[in-house]
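Below you will find the structure I want to go over with you.
A single protein chain has been omitted from the complex, and every remaining protein chain is retained in its original position.
And now, subunit A:
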Amino acid sequence: MGTPELKIILEFSAGAELLFGNIKRRELTLDGNQKWTISNLLKWMHANILTERPELFLQEDTVRPGILVLINDTDWELLGELDYELQPNDNVLFISTLHGG
């Protein structure tokens, strides 16, 4: 038996992808030995894939206001926001609203 893995999908849209190497969809394999909350995930993203101007994505320990977070197409505000614990095959989508319209 190998080490346990936690596979999730990250998606970025409406301009949020520009801060992450312009990649709209990523499949991640995280270390399944630890518990992954959105809070931990944001730290991981900051350390590993947030390539451009982190202040446009993060503010203090959370997502900058104006960026919407959907977990499996549900508003993260209904799911505990930073405390939500990621489950295998979860889809986490970040949508920027910080642009003209």
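Keep this in mind: a contact is a pair of C-beta atoms (placed from the backbone, for glycine too) under 8 Å apart; a residue touches a chain by one contact, two chains touch by 3 or more; residues count from 1.
As a working rule, contacts and distances are computed from a predicted model.
*Asks:* What is the protein name, per UniProt, of the chain that does not appear here: "Serine/threonine-protein phosphatase", "Cytoplasmic tRNA 2-thiolation protein 1", "Cytochrome c oxidase assembly factor 3" or "Protein MSS51, mitochondrial"?
*Replies:* According to UniProt, the chain not displayed is called "Cytoplasmic tRNA 2-thiolation protein 1".
*Asks:* Considering the whole complex, which of A:9, A:30, A:50 or A:68 touches the chain not shown?
*Replies:* Result: among the candidates, A:68 touches the missing chain.
*Asks:* If the missing chain were put back, which residues of subunit A would it touch?
*Replies:* Contact residues on subunit A toward the absent chain are 13-15, 18, 64-66, 68, 70, 73-75, 77-78, 95-101.
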